[in-house]
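Supplied in structure tokens, the structure appears directly below.
A single protein chain has been removed from this complex, and every other one stays in its place.
Then we have subunit A:
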Amino acid sequence: MSSQRVKIDGATKVYGDFKACDHISLDIKEGEFFTLLGPSGCGKTTLLRMIAGFNPIDEGKIYFNDKEINHIPADKRNIGMVFQNYAIFPHMTVQGNVEYGLKARKIKGKELTDRAMEAMKMMQIDNLKDRMPSQLSGGQQQRVALARAVVIHPDVLLMDEPLCNLDAKLRVTMRTSIKKIQKQLNITTIYVTHDQEEALSISDRIAIIHDGQVEQLGEPMEIYTKPANMFVANFIGTSCFLDGEASGGVVKILGVKELELNIDKEYKGKVKVSVRPEYVHLGAPKEGEIQGTITMSTFLGDFMNYEIQIDNGPLIEVNEYTDEMDISRKMNDRVSLELMSGRICVFDAETEKTIMRD
């Protein structure tokens, strides 16, 4: 299988006054599982469809290895694509669907059936080969769509929110099998999703897209722990933002608590401190600490989720693992919040960009 490097160089797509993709440049490595992650309407699907050849590229270039593909029609790009609604051909059997692309490549006889069978076995749908799509469940249809896309040995596999129509449990199972098959075939894969948890779990690298631009590019862990700006911090996982003043590497949060953080020492001025629910220790109210009142508590199995109204500050979410809990907290309890200084991130309040040091 000839896996390819995909280079996107300043790709732009404009609808009237609206820039769906605004000079996006990405370099996707051979065999990489690359995810375009962003809220709906951010341009990620537009970009994917430009790679597939369904949307013309207004500006910029897209290369497979070193070959520019801008003007190659969609049917000549040798791409495997999995659609959000599966797009199974409803008038063909499972086997007919899987063989469709092979027949278009003039593959006949034993090779045709062998390759189709191999793909169906890999997706564990070989026992369904004579069924019509209407007799399949959502998960089975998804497997057919995947088998049909990989059987043609595509240079690149494109997936457009392939799991969003499945129920929560099936989504987790499917995402594991997609990842396994992708690694097994070592096929360059570009995956579009708006589900950050899915993106974090499945990808080698993620590009966060927002308003047609790349907000951050990196490995899942990096994006989660070192968000480049407030948008990413907010979009990936849950973050609450507290106002602060930075000076000489020290941040005074809400005018109450001073913390020495790993930030740009030169920076002086207003900042926003992002705090994830699991980056806070709760304790008995103490002078000189950030304090607040519990307004809501939710039991979520392995942890408790509290909503806390901070004095002279915003509402903040805090998680506390049930096995660590020594006291059960109740509504209207007063608590103090101790932030884990190694984990929290600080952003310039004006530009919303990170001022953390590497």
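Operating definition for what follows: a residue touches a chain if its C-beta (ideal position, glycine included) is under 8 Å from a C-beta of that chain, and two chains touch if they have at least 3 such contacts; residues count from 1.
The working rule: contacts and distances are computed from a predicted model.
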Listed names "Spore coat protein X", "Tryptophan synthase alpha chain", "D-alanyl carrier protein" or "Iron ABC transporter permease", with the criterion being the UniProt name of the chain not displayed: "Iron ABC transporter permease"
Selected from A:105, A:268, A:281 or A:334 as touching the chain missing from the view: A:105
Residue of A:152, A:200, A:282 or A:308 in touch with the missing chain, whole complex considered: A:152
Option touching the unshown chain, where A:44, A:77, A:143 or A:210 are the choices: A:77
Absent chain, residues of subunit A that touch it: 13-16, 52-56, 58, 73-81, 83-85, 87-91, 100-101, 104-105, 145, 148-149, 152, 158
